[in-house]
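Apart from one protein chain that is not included, each protein chain of the complex appears where it belongs.
Chain naming follows the written order as A and B, and within any one chain the residues start at number 1.
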Amino acid sequence: MQRIGVFICWCGSNISATVDVVKVAEAMKNEPGVVYSANYQYMCSENGQQLIKQAIKEHNLTGIVVGACSPRMHEATFRKTAEAAGLNPYMVEIANIREHCSWIHKDMDEATEKAIILVRTAIAKVKLNAPLMAGESPVIKRALVIGGGIAGIQAALDIADAGFEVDIVEKNATIGGRMAQLDKTFPTLDCSACILTPKMVDCAQHEKIDILTYSEVEDVKGFVGNFSVKIRRKARYVDESKCTGCKVCMEKCPSKKGLNAFNMNLNTRPAIYIPFAQAIPNVAVIDPEQCIKLKTGKCGICQKFCGVGAIDYEQKDTFVERQYGAIVVATGYKPIDLDAFNEYGYNDNKDVVTSLELERLMNAAGPTNGVLLRPSDGKHPKVITFIQCVGSRDSSGCGKPYCSKICCMYTAKHAMLIREKYPDTEVHVFYIDVRTPGKNYDEFFRRAVEQYGVDYIKGMVGKVYNENGKLMVQGSNLIDNEQVTIESDLVVLAAAIEPEPSVRKVATLLTASIDTNNFLTESHAKLRPVESPTAGVYLAGVCQGPKDIPETVSQASACAAKVIGLLVKDKLKTNPCVATPDESMCNGCSQCANVCAYGAITYVDKEFRIGGGKTEVRRVASVNPAVCQGCGACTVTCPSGAMDLKGFSSKQIMSEVEAICKK
Amino acid sequence: MQEVTTEKKEFVPNIVAFCCNWCSYAGADLAGSSRLTYPANVKIIRVPCSCRVNPSFVLKAFQQGADGVILCGCHPGDCHYVTGNYYTRRRMALLYSFLNYLGIEKERTRLEWVSAAEGARFSAVMNDFVKTVTDLGENKRLTDLRVKEGE
Partner (left out) sequence: MTKTERIENLNRLSGTDVRKCMKCGKCSGRCPAFKEMDIKPHQFVSMLGQGKIDELLACNAIWNCLSCMACVERCPRGVAPAAVVEAVRDTVVRAQGANGIKAEDIPPIVDEYIPQQLLVSAYRKYNK
């Protein structure tokens, strides 16, 4: 039998002015199970807490109800008080007789009557409370960053600078990501490589950072503070520890017809290659699809010429398994395929290019050495037409329903750079809206129009066709209400961006939620924007939503701050109010696991006695208390009623309902 | 309480409100600290998330003699537990049709989104709901007779 103590607070006059606190306390003395009832001016004060502690000890209380302000205010205080007096902190319930009673009612009788019901409700609940223990789980002081673009690099550097070990897993042969492909960056027009490559070098030289390129996450087990990750290190057929990056192999390789992905397939590279001059690590890799030796067994020229004997045609994929406390996902993006947009003639005309291709065409390290030449005949284009929103804001099913966010700015940048470098070039931009929120962004766009004379046309392009070697861009000019056709030499499409497709696999492995556009979902759009709902998983860069470099870097640093905040802890205290299944009732139907946003529920095969000395093995739900956040979605979903939530059990809530309705 | 039976005062409904801890309960707290009144016959039960509310809790309340049940959660997209309130919305839609089948007026149950910053909205919603239920009168259909006898 429970021995309940009731403590009614006056809160000065805040409660006592409209609630007859003495009457409430007296009334509670007659409640079944209540052995002690008191009132005091300030229950949260030192003296008030002393009163509670004393009563717990003297009357051997097994549970207490404090009639006071909101539990959001002082629940933690009174739990500590109870704990100090030797009572389990979860044997405390608060009746909110201030915010929900005295402050909103004016009539003393009415408010007193309500206060009595509220305290009675809390008593009904506390009678069914069970002592709970906050669990503890250890934290492994090492972080994993998935993706080695600017987001991953920044997050890794920040975490490593705080003194924690970080591994970067990158699926390509080098870190650097999309930013390494860019020419200049808005709105300051810094050279992208000049600001990125020093950071890449910092990563490589940092003693706390381990870079695993040409690798992919294969499997993830565990939970916050204690992930176990299996990483596949793809065979690069070159010994990373021996290769010096001298590039002799690249010169000698006879198979030079591979498409250069780094240059957006605008030129070719040998079968053995280093993606670009500043690659980190500066180590060659062999494309097995293209290498003559790997395909036919005959060749071996690179091995012959390699001065350090780094080439190993026998190399196989290897696996490493490591433990991490936190994981940052920074998998980045890619431009969408334009196959569904044949109206722009991208597949039929070499001179219709995407913005990322233009980026390479203007880059000093690109296929044209930075001279803007059109791909078809290598001539200078005199009329260049840009088309924005290609596949963005498209709800017809061909493209993406969202705004890709970065296109307005980079199109303005391209237009401006072209007008500056080649003043005799005519530049037109078809746009639906120009969206340039951001520090110095609109000024940047206006500069393109006002200073560089870029012709912005409000309207969309209906078709692009080739007529006598000229690209005819037919679109509408909505301001002048006319259809215009612009004879162009080069057409640039601002293609929508989408999350790198491999993010789906990563999200599945991490049980991180993902939306219909393949963007990872954040825990709270406003207040927890860098955390995944899955504890211990953090999001940086475009994998969470379209964003530019400044935003990506800030988000990556925010991620790092969150990771550091997690890794400095030696142990994690877990919320004991978690879901728990009654295994005798669970039939292993998986419904609870389907609604769990955190992936806290797994299934185990357990042996049960079924009488007559026999046992049977059944599949039952098992909740990981370190991962469960205690929302209770599973408890209602469970068809057999096996799932319950500690601290908010069905019985407790039912008895609260009963207490309120009792007349 | 005796007055009610002897003088036959106007009908005062008994209302149970379920509020999620992160938005609506905080919204109710804000209504309190802003001194925005609503009738005293609304009593709040705190739950971690609106998705913790089993439709059977609502039925239980009606069975125990509640005249109205209101369920408050975070606005769609703002749920502290990411998707909890979406589950609530679907479950309540099913519950409505079930209550309809039982012959309980639809207006006796309500699902509202109240954020932690919407104290004024909380109070307005409660005032409106109490008025609606008062107009509907006593919940006679679902109240358990055994509960009534104790009156």
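Quick note on the criterion: a contact is a pair of C-beta atoms (placed from the backbone, for glycine too) under 8 Å apart; a residue touches a chain by one contact, two chains touch by 3 or more.
As the structure is a computational prediction, the values presented were derived from the model and not from experiment.
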- Message: Quick check: which displayed chains does the absent chain contact?
- Response: A
- Note on the structure: Of A:G309, A:G462, A:G565 or A:P639, the residue touching the omitted chain is A:G462
- Message: In the whole complex, not just what's shown, which of A:N347, A:Q451 or A:Q483 touches the removed chain?
- Response: A:Q483
- Task: Decide which residue listed in A:Q474, A:Q591 or A:S622 touches the omitted chain of the complex.
- Result: A:Q474
- Item | Residue among A:S241, A:T296, A:S395 or A:N468 that touches the chain left out of view | A:S395
- For chain A, which residues touch the unseen chain? 343, 389, 393-399, 432-433, 458-463, 474-478, 481, 483
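In this text, only the chains that are shown with their structure count from here on.
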- Query: For chain A, which residues count as touching chain B in their complex?
  - Reply: 70-72, 96, 98-101, 103-107, 110-111, 113-114, 117-118, 121, 513, 521, 523-526, 533, 577, 595, 597, 629-633, 635-637, 645, 648, 650, 653-654, 656-658, 660-663
- Task: Provide the residue numbers of chain B that touch chain A in the complex, in ascending order.
- Result: 1, 14, 16, 21, 25-26, 28-29, 31-33, 35-38, 40-41, 43-49, 51-57, 60-61, 64-66, 77-78, 80-84, 87, 91, 123, 147, 150-151
